[in-house]
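First the structure, which I've put down as structure tokens, then a few questions once you've had a look.
A single protein chain has been removed from this complex, and every other one stays in its place.
Moving on to subunit A:
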Amino acid sequence: MKPFDYARADTVEAAVAGGGRFIAGGTNLLDLMKLQVETPEKLVDISRLDLNRIEERDDGGLTIGALVPNSDLAADPRVIERYEVLSRALLAGASGQLRNKATTGGNLLQRTRCYYFYDTAAACNKREPGSGCDAIGGFNRIHAILGTSEQCIATHPGDMPVAMRALDATIVTQKADGDKRRVPIGDFYRLPGDTPQIENVLEPGELITHVELPAPVANARHLYRKVRDRASYAFALVSVAGVVAVEDGRIAHAALAFGGLAHLPWRNPAVEQALVGQQPGTAAFEAAADALVEGARGFGHNNFKIPLVRRTLIASLRDLTGEASA
């Protein structure tokens, strides 16, 4: 690990003025620092800031402090009751030990698990802009099939952010100059394009302080379905976060987000448009799946993800609507 300076911040104001990389749970950052994939010159320890509460909002939603650990968020009775998809996604991720340490803000910023990003001897435009991408033409079983670029085919590895995307979460931040802003999660992440090293809209020194969840959708079923190489403690090959409501025999609300497919938690309005107003059933589910994989591109080892996510979505929709296989 490269040497670095360390300072503990006692207030948000001091943290954003600190001029360093933030560290809280550290489960991803320290791992990458050991490999010298990340080499920050200064760490600002934000783990003691007063951002570890989950609070009620006037609209019936919740405000989650950025330092709430994954395990506390998953087990919170309000989250279980109103946002089961979020609890399920959190519980599908990592291990008990990691969930006890990993925070809400840090998990939003988890970096890709692309093998070539981790291997400092390999070419990686995300780690070293301009060096190339060894995943394209290499071993790319875990890589993206949607929203890729010639520079990067890495995926966002998270589960929690996929559920938050389906829940229309808003990310609240504070900038180095003290300004606060609220960014809808749909605007927070960036596709790789020509700058895969820039993964979100945060400015240098900008700190995530909270995540806001809007009031839950009434009478909706929630589901997080994760397909992975082993039953526990593995990243998603593909995952589906779904919130679906059926009224009078027709789909009244559908929010569907996907992990393992892209550089960000993926959501495509065309998938939901193919469902809303329709009767639950194979015809509508297949139309939604067709919309999801339209334009999908495999890179060899990950071609299987296209039919896999199609089937996973259809199976998820059967569960979400209570519509048995037809």
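Assume a contact is a pair of C-beta atoms (placed from the backbone, for glycine too) under 8 Å apart; a residue touches a chain by one contact, two chains touch by 3 or more; residues count from 1.
Methods note: contacts and distances are computed from a predicted model.
Only one chain is not pictured, and the protein name UniProt records for it, out of "Aldehyde oxidase", "Coenzyme PQQ synthesis protein D (PqqD)", "Rieske 2Fe-2S domain-containing protein" or "2Fe-2S iron-sulfur cluster binding domain-containing protein", is "2Fe-2S iron-sulfur cluster binding domain-containing protein". In the complete complex, the residue from A:15, A:49, A:62 or A:91 that touches the missing chain is A:91.
Of the listed residues A:26, A:214 or A:298, the one in contact with the hidden chain in the full complex is A:26. Residues touching the missing chain, restricted to subunit A, are 1, 3-6, 8, 23, 25-27, 30-31, 34, 45, 47, 71, 74-75, 77, 80-81, 84, 87-88, 91-92, 94-98, 100-101, 231-233 (touch as defined at the top).
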